[in-house]
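As you look at this complex, bear in mind that one protein chain is not there, while each of the others sits in place.
Which chain is which? They are A, B and C, in the order written, and residues in each are numbered from 1.
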Amino acid sequence: MEKLRIGLIGTGYMGKAHNIAFKACPAVFPLLASIECEMLAEVNQTLAEQKVKELGFNRATGDWRTLVNDHNIDVVDICSPNYLHKEMALAAIAAGKHVYSEKPLALNAVDAKEMTEAAEKAGIKTLVGFNYVKNPVAQLVKEIIENGEIGNIVHFRGTHNEDYLADPNTPFSWRLKRELAGSGTLGDMGSHIINMAQYLVGDINEVMADLQTVIKERLLLSNSQTENNNQYAKVENDDQAHMMVRFSNGAIGTLESSRIACGRKMGLTYEITGTKGAIVFDQERLSELQLFTNTDPSNRQGFRTILVGPEHPDYAAFCVASGHGLGYNDQKIVEVRDLVEGICADKPMWPDFRAAYEVNKVLDAAELSYKEGRWIKLSEIE
Amino acid sequence: MEKLRIGLIGTGYMGKAHNIAFKACPAVFPLLASIECEMLAEVNQTLAEQKVKELGFNRATGDWRTLVNDHNIDVVDICSPNYLHKEMALAAIAAGKHVYSEKPLALNAVDAKEMTEAAEKAGIKTLVGFNYVKNPVAQLVKEIIENGEIGNIVHFRGTHNEDYLADPNTPFSWRLKRELAGSGTLGDMGSHIINMAQYLVGDINEVMADLQTVIKERLLLSNSQTENNNQYAKVENDDQAHMMVRFSNGAIGTLESSRIACGRKMGLTYEITGTKGAIVFDQERLSELQLFTNTDPSNRQGFRTILVGPEHPDYAAFCVASGHGLGYNDQKIVEVRDLVEGICADKPMWPDFRAAYEVNKVLDAAELSYKEGRWIKLSEIE
Amino acid sequence: MEKLRIGLIGTGYMGKAHNIAFKACPAVFPLLASIECEMLAEVNQTLAEQKVKELGFNRATGDWRTLVNDHNIDVVDICSPNYLHKEMALAAIAAGKHVYSEKPLALNAVDAKEMTEAAEKAGIKTLVGFNYVKNPVAQLVKEIIENGEIGNIVHFRGTHNEDYLADPNTPFSWRLKRELAGSGTLGDMGSHIINMAQYLVGDINEVMADLQTVIKERLLLSNSQTENNNQYAKVENDDQAHMMVRFSNGAIGTLESSRIACGRKMGLTYEITGTKGAIVFDQERLSELQLFTNTDPSNRQGFRTILVGPEHPDYAAFCVASGHGLGYNDQKIVEVRDLVEGICADKPMWPDFRAAYEVNKVLDAAELSYKEGRWIKLSEIE
Partner (left out) sequence: MEKLRIGLIGTGYMGKAHNIAFKACPAVFPLLASIECEMLAEVNQTLAEQKVKELGFNRATGDWRTLVNDHNIDVVDICSPNYLHKEMALAAIAAGKHVYSEKPLALNAVDAKEMTEAAEKAGIKTLVGFNYVKNPVAQLVKEIIENGEIGNIVHFRGTHNEDYLADPNTPFSWRLKRELAGSGTLGDMGSHIINMAQYLVGDINEVMADLQTVIKERLLLSNSQTENNNQYAKVENDDQAHMMVRFSNGAIGTLESSRIACGRKMGLTYEITGTKGAIVFDQERLSELQLFTNTDPSNRQGFRTILVGPEHPDYAAFCVASGHGLGYNDQKIVEVRDLVEGICADKPMWPDFRAAYEVNKVLDAAELSYKEGRWIKLSEIE
């Protein structure tokens, strides 16, 4: 394969981020194929044509099904709102296209399972955009853990908090409507920290959750996507979510998410405690980690700040000098590298649909736990 | 009253800290009475006499009941292991002495209630050594909240993690035995963050907890206080504890404690989120807080680091210049100031036995929740 | 102009960084012209052809003069070692090409002046790669200063310290030889902090400097670019440089640079003090700044951490959400945007050759000051 031809559905926030990565990735990493930005789909032809020009794609369509079935598309890249992921992915799978989808994969675990099984049966490649695990620092954390440098993991505390809905005057949007978004901050940002916990610690077995909608209704703008004509619409999902979890390897932990966490802009954080050390990370300082190991002399121990550099995973391709710093979009560049390598070399990709289905199972378990006020075993969720 | 005469029981870690505060407090704060270090009690007369000299007290006794009943003692200061608090406090109350006790107040809520009711009935003054709420920064946080500067509280995430038992070779001690210590890290350090949450946010209504003993047995030293002759003793309480809580004002939160948290030395931390701002605090940097308020212009918002200074509560007595920094023992000096003022001016003191009883109720609720796998209302606990 | 055709000389560290920016820039910013990576030059044809494939350029040459004189090149991009900048730039100017050059512009102020005057006479556009001023955070700092938010500047303390030569076993290279590199860390990294000081505070009038070569000789590798056959070569320029400066607006300051500063990886830092506030920045955390303003209530003052976001200069093009973080290469993307806009809209670009010449004057003044042990006025330097 010389070219990997991309069909992008949706050109909003994430569509633009994907496009930056498609364009920059070949200049950063040596790749097995070139990336051809072949076609994009938007909600109508006019917008699609405008975006083709802006984003530097070859062709435009106002109908995503046209894109999915186009013979010159190798990968369908789904950057649409959550509720559309399932239909688009199943259509792409049916058309034999590899699928690169934004997260969360589906509105619930049942749908995610259906998508996963369809993809596996069709033998196509899938990758889901949990981009924070692509950060070279996250990869370094995994390397440290796998080397046993902090011993056996006994605790994980993770958050993904932001404040983009902290202002009660921020109007209603599709993200607040259950049938369009599924759960609230739980699925939106919580899914990232769940995925990170699974990446770094392993399977989650049991969940006990608490959810809360703090701002119970929001102003409905006239151009809202809903049919409701009232001035205010009811917020149908959670603003704050936290859960206690038990991992299959015996570790326990807490996971927390909020979309009303004043002051937090990119509050994906974690502290991982092992029997021999600990790691602390904050995505707002995404190019560094704090590492404590009790193998240092006892009077010289402390958390050390490691700045990511060329001796760490995937950094050298960006810059040969240490500590120069990577950004949000660079994570997507690594993700796109994984996409191209995974498809061209027929290598496993992670997180694929199955891994994303595991996230959806935790989300469903959390909602069920909240409803029933008890621990939910993941095995109770389909 | 010209002199407040102290009777100190126990001269270990906390006994020494109390003594530093007794000696320094009059040089820091103007007080309504002088502090007389009148008598101390230790486990035997020899040790007591040695300690009288070391600590600068007037008299020594090897029998704490002698101290409690001495006519020249105004305040009984209990710095003994947890399981002795109840008996000593009840004796002191019976003798009409004011009581200054280390925390947690009792091994369980039933005992704490008995102690509280006895004290209240006797009309004596009580103060419990949850010293972290005496930090001028904690007082400043309370002032900020009460002023409404961060709006209504919606979330509290607190930890009190240390690593003093992270090493599996650290031997067995009384703290690991249920009948001597009660719960493990939950009561030892968890009680501090529970007390802090109650101080800053208000009453806790419901608790859902998870507990875990990671290091299941430890070497029994020959001079151990237990009668067990085996080489290893079973650890009888929790190494790691976390809980989800619901406050009576509608806020939710998570509280966490660990005594095996590698790298954490004084890991009492909290993040308080309100509808208009947020506060972040870390006791390892005890003289500063992070404050975010959304009343700053939107493109100039950020967490600001406020260094405690003379414009904040209780700092000016220590130093007239800002940012010079207070230490752990300074918190005890504030606590002793409260003790002297509370008794001499007959003012309320906080946290008194009743406030400490509220902590014990949360501890019991957490243990019951863990056992039964469900939310426990505080009203279910006596 | 529809296309801006780039001719890149040099494909090492900086050449790669420029290429990433050329490829990503159009996906980040809407541009007045597309960027065509037309031709690259390397030291021989074989390497050039290999690099053309790697970097995604159209044509290759082993002779940079061919590139400079090619009719299909609009911009000559100079990423070669310092000593070649002058000859290449003068040739490009003579051929009527716009010039985008890495820093420092020249080995000394005399050369820089000649290059500047040639460019201005020819009416071509120039831009020099002092990329740290392109960081949206640096632009925000400038905005804050220009708004008067910190009052009049009274002090600037800047550093650019790294440790890439801290290990005495790191071998000799062209950077350590005066005729190839000019001064040492002074010109290499010191030029960045000088440029930053001029950008943020204004002209420097007087300089007093101290320089030191700590590691006086280094192992000469057999493939070294020098003709010397001895095993060790003498280091001919400074490892550590610091200077006191006086700005034309009355502020004073210190500037420091080191290439042997153990632990510093990207130690470009500054603290700017004004009559009403202060700003602190550290390039190792390139997406945030610390701002103190004395207009906050006196008991709520503190340095606040502002995370760069869409309300700040140039960030929104990268990401619509705050605090997601930019990286080193993103600065070059902004720089390339300035290049394209400057040329296509015939707008001024900064730092152009004249601004870079001002940096070279400070470098020369520092060396003269060290030699003569006295303050040097910039007016003493040609």
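Structural remarks
The working rule: a residue touches a chain if its C-beta (ideal position, glycine included) is under 8 Å from a C-beta of that chain, and two chains touch if they have at least 3 such contacts.
Keep in mind that what you see is a predicted model, and the values were worked out from it rather than measured.
Screening A:Asn169, A:Gln231 or A:Ser298 for touch with the missing chain picks out A:Ser298. Here the missing chain is touched by one residue of B:Ala17, B:Ala60 or B:Leu339, and it is B:Ala17.
Per the touch definition above, the residue from C:Ser34, C:Asn72, C:Gln231 or C:Thr275 contacting the chain not shown is C:Thr275.
Interface note for the absent chain: among B:Glu256, B:Asp314, B:Asp330 or B:Asp352, the touching residue is B:Asp330. Listed here are the chain B residues that touch the chain not shown: 13, 16-17, 19-20, 22-24, 26-28, 30, 54-56, 162, 164, 264-266, 283-288, 307, 309, 318-330.
Mapped onto chain C, contacts with the missing chain fall at residues 150, 154-155, 157, 159, 166-168, 208, 210, 212, 214, 240, 242-244, 246, 252, 254, 256, 258, 260-264, 273-278, 292, 294, 301-303, 373-375. Across the interface with the omitted chain, chain A contributes residues 288, 291, 296, 298-307, 309, 311-312.
We take it that only the chains that are shown with their structure count from here on.
Overall, the chain located most centrally, as judged by its C-alpha mean against the mean of all protein C-alpha atoms, is A. Among the other chains, B has the CA centre that is most remote from the centre of chain A.
With centres defined as mean CA coordinates, chain C is found 54 Å away from chain B. Each chain gets a centre from the mean of its Cα atoms; for chain A and chain C, those two points are 36 Å apart. Shared interface positions of chain B, defined as residues touching 2 or more other chains, are 301-303.
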